[in-house]
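With one protein chain removed, the remaining protein chains of the complex are shown where they sit.
Coming up: chain A.
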């Protein structure tokens, strides 16, 4: 049996999803080697979903140590994990999700990796890292045609940014064959349509104060979803404080967030009143059900990127912590 042929075991296990995305997509998933940076609340959700989908291999890169707090938010850990390396502690339960996937645990810091480390993957998923490093990894991926997606959950707010480079994909459209007959005999046919999306590099999307990049491209679009600027504010908070906002330092963190917000809104010439500061009350911690929702979206984008099927998000996804709307925002393209 050739490498690309699914076994009977796989066909049975993946039956319900093959019926949705087809055998070709399943074969592409089966050949995919995925790097996941960060296996915390959001990362564990993404890991679960893509392990279940039936990829070839998953490399989990995280140099962190399990804390009591992390244990409460991460179903891949056990009580005995506290104090140990998180990338190693998730292995047993991660593997149990799908014994057919090769899982590699890597406890080195992502900042210590050579840029050619990222070349060997089909797609890189990054959670919880700072912008300078993110841009470097994206640059490395972009030049080597490795798909890239990053995202985070702050409280009940979440986002993702995709860089799938020049991404070709197949979309199945159902069309009516000729004219409509009577209601019984409406004949349909499925047509495969190929489309291409050109994703901008991350550096054209995540542009923070003091950046050399021009923001004109982002500014010129009217009616931009203001949550995009909330996202930039949260990213910049992490860059400056080297951590996420924490409920234990809530008041000072809120103050810092408001300062960063006004800087960013000024740079982009946005009326600060468009975002009520109350929104920042909702961004502390990684709220698990929000991780589930955003982790589901990110994993689905990974599946689309790998299988080159279905319309992917182009290129920013924003999860509204108040309405729970999840929308696409095209930035920097």
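Everything that follows uses one rule, which is that a contact is a pair of C-beta atoms (placed from the backbone, for glycine too) under 8 Å apart; a residue touches a chain by one contact, two chains touch by 3 or more; residues count from 1.
Everything below uses one rule, namely that contacts and distances are computed from a predicted model.
> Out of "2-methoxy-6-polyprenyl-1,4-benzoquinol methylase, mitochondrial", "Small ribosomal subunit protein mS26", "SUMO-activating enzyme subunit" or "Ubiquinone biosynthesis protein", what name does the UniProt record list for the absent chain?
"SUMO-activating enzyme subunit"
> Among A:33, A:239, A:258 or A:300, which one is in touch with the chain left out?
If we include the chain that is not displayed, A:300 is the one touching it.
> Out of A:63, A:88, A:263 or A:328, point to the residue that touches the absent chain in the complete complex.
Considering the complete complex, A:328 is the one touching the chain left out.
> Kindly note down the residues of chain A that lie in touch with the hidden chain.
1, 5-8, 11-17, 19-21, 23, 45, 48-49, 52-54, 68-69, 72-75, 78, 96-97, 99, 155-156, 171-176, 183-185, 188, 195, 247, 281-285, 287-297, 299-300, 303, 310-313, 317, 319, 323-329
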